[in-house]
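Right after this comes subunit A.
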Amino acid sequence: QEVNTTGLAVTEDTVKVGILHSVTGTMAISETGSVQAEKLAIEQINASGGVLGRQIEYIQEDGASDWPTFAEKSRKLLRQDNVAAVFGCWTSASRKAVLPVFEQYNGMLYYPTFYEGLEQSPNVIYTGQEATQQILAGIDWVVDAKDAKTFYLLGSDYIWPRTSNKIARKHIDKLGLKVVGEEYYPLGHTQFNSVINKIKLRKPDVIFASVVGGSNVAFYKQLKAAGIDMTEESPLVLTISVTEDEILGIGGENVEGAYASMKYFQSLPNENNQAFVKAFKERWGDDIVIGDVTQAAYLGPWLWKAAVEKAGSFDVDKVREASPGIELTTAPEGYVKIHPNHHLWSKTRIGRAKVDGQYEIVYETDELIEPDPFPEGYQ
Partner candidate 1 sequence: MLNVSDYRVSYGQSEIVHGLDFTVQPNEIVAVMGRNGMGKSTLMKALMGVIPESGGAATLDGKSIFGKKSHDRVNQGLAYVPQGRMIFSSMTVRENIETGLTSTGRRSVPKDLYDMFPVLLEMRNRRGGNLSGGQQQQLAIARALASNPKVLLLDEPTEGIQPSIIKEIAQTLKEIRDQRGLTIVVTEQVLSFALEVADRILVVEKGKIVHEEARSSVDAEKVASYLSV
Partner candidate 2 sequence: MNASNTDFVLAVENLTVSFDGFKAVDDLTLYVDEGEIRVIIGPNGAGKTTVLDLICGRTRSTQGSIRFRNRELTKMSESAIVQSGVGRKFQTPSVYTDLTIFENLEISYPRGRNVFGSLFFKRDETVIRKCEEVAEMILLKDQLHESAGLLSHGQKQWLEIGMLLIQDPELLMLDEPVAGMSVTERQETAKLLRRISENRSVIVIEHDMQFVAEIADKVTVLHQGKILTEGAIDKVKNDPKVIEVYLGH
Partner candidate 3 sequence: MFSDYSSAELMSIFAMQGFAGLTLFSVFVLMALGLAIIFGQMGVINMAHGEFMILGAYITYLTSNLFSQWIPDWYGSYFFVAMALAFLAAALLGMLVEWLMIRHLYHRPLDTLLATWGLSLILQQSYRSIFGAREVGVTMPDWMMGSYPITDLVEVPINGLFVMCLSLGITLVVAALMYRSRWGIQVRAVVQNRPMAGAVGINTQKVDRMTFALGCGIAGIAGSAFTMIGSTGPTSGQLYIVDTFLVVVFGGAASLLGTVASAFTISQAQSTMEFFLSGSMAKVLTLLFVVGILMVRPQGLFSLKVRR
């Protein structure tokens, strides 16, 4: 049977894929985990016999935190290396930069980050959550469980925080509750004393935070220093941007007590996850931590393998066709399934940060949440 009709880099016993993340520049801080997860998944797949009997070889390229470099490298991977799939990107900007390239050359991108939604490409499988999946359940939970009435929205000044806060605001409005402040700081901002003062004055029940990068560290350290004790829960912090990876930089003592709304935490007790964490630590060292995005990145190669095997071919068109409905029962986060809109069905969980940098899971949605990248009524 012909498994490769489109000239991809597939031989009798190997198949080439690409890994495209920033390992240098400012984004390397975040993307390192994804690279590790993708490599681990590929190695595991190879150890278990590969894909359609072929060993996966990866070509790694550095996006260097620079969007045209991402575009350039993706073009190289697709045109010169003819890879069968690419696992990569982290920021929306990098994804937007490579998207036309993937569409033009009909490549397949597995994109791991939780992101703002508003996108659905036939050439991308989104293995992280889109914004509504992550946010709505989180807000519902603080309202139900913590009786929150007022919210202060705070984020870095770019598209994901702005879109997330927009969704949050709509949802809060719908619930008849109140947003008492909304504010954005430039990426890389390190001084949050003024906004902390405002928070103190307006006394919101919840600080809904989507600060990213180095700013994140500054924000939590200064919040803590200013005497806002998150362990006392008033105001409580609900973040959508702080994974275990970030806590590493912030320091557990500075975020202790904050709540995070995501689909995955390293501390998930299920068996899949325990095996995953063990394998990850064996491969990358004992003191490593695993965050939401890292897990989502880990899903990429497995989802691709499943789709290829279902299609019986590496051809991108066939893989795409086979993708909707693919499910993974072995996913560390539990069970996932690809929606026809190329996003994943997933549960949303609320974790509470502990001083050791891990999250204690305090809540989990009963059902898988349907991905809805263009949410009606939230735009």
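Methods note: a contact is a pair of C-beta atoms (placed from the backbone, for glycine too) under 8 Å apart; a residue touches a chain by one contact, two chains touch by 3 or more; residues count from 1.
Quick note on selection: all candidates are chains of the complex that A comes from, given by their letters.
Treat the numbers as computed from the prediction; the structure is a model and nothing was measured.
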Touching candidate for subunit A, same complex, options 1, 2 or 3: 3
Residues of subunit A that touch candidate 3 when the two form their complex: 23-26, 28-29, 31-33, 157, 183-186, 188-191, 193-198, 200-201, 213-214, 216-218, 221-222, 224-227, 245-254, 357
